[in-house]
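All protein chains of the complex are present and in place, except for one that has been dropped.
Moving on to chain A:
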């Protein structure tokens, strides 16, 4: 096992009306194994596109993604994905959802049951094993999605705004859970978020992307994720440097948004 490298990726969407959108341009990135990378950027800067390319749902127009020495050509179980919402299977119970990956691999029932029970304990859903997923709250559903991804033991976990649909309180608890799981399992995680706070708290390394064409604008290495593993996240926010970095990034993204607005206004 080794890291994940994104090699000079460009992605162009050709639209039916003849125009095209340059969603990504020459994005290169090396992610070490066990790294927690958070990605920020204004809406439409290609974050989801980048993640979909890494997941193997999209083939880039140029460049390639290499994981552990092998180029990515399609989706695979070594790259697990946690979606914003709607990816659970309603026709299965919580337990069956979590056991989906192991079952598809043909793992014996007894063995997978052990994994499922353990993971449901970890995410605090032990008592909801046999519930239908539509009976759970949004936060609980995201914990099921996380457990389902972990049950498959992927090398890389890709998350596209996994906490975006949750309320502030649940979100904070889930952030703690993500940090805990990251430390315990040592997985490589790429986390896309809209929240600067979340990116700061969870990202060991933070990437700010710029739009049109989508590219990496700035990169940070941050100490907060490591601190947050054992500490209260609210205390982490009081750490020296946190507020300054947050303001800096907010201003940066704000300016980019302004620029986009200005450009569209000029165009129209």
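To be clear about the criterion, a residue touches a chain if its C-beta (ideal position, glycine included) is under 8 Å from a C-beta of that chain, and two chains touch if they have at least 3 such contacts; residues count from 1.
Just so we're on the same page, contacts and distances are computed from a predicted model.
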Omitted chain (choose from "Glutathione-dependent formaldehyde dehydrogenase", "Taurine ABC transporter permease", "Tryptophan synthase alpha chain" or "Sarcosine oxidase subunit delta") - UniProt protein name
"Taurine ABC transporter permease"
In the complete assembly, which of A:101, A:162, A:214 or A:228 touches the absent chain?
A:101
Return the single residue from A:60, A:80 or A:214 that touches the missing chain.
A:80
Touching the hidden chain in the complete assembly: which of A:152, A:175 or A:188 does that?
A:152
Out of A:21, A:113, A:132 or A:260, the sole contact with the unshown chain comes from A:132
Against the chain that's been left off, what residues of chain A make contact? List them.
55-57, 74-77, 79-81, 83, 86-91, 100-101, 104-105, 132, 134, 148-149, 152, 154, 158
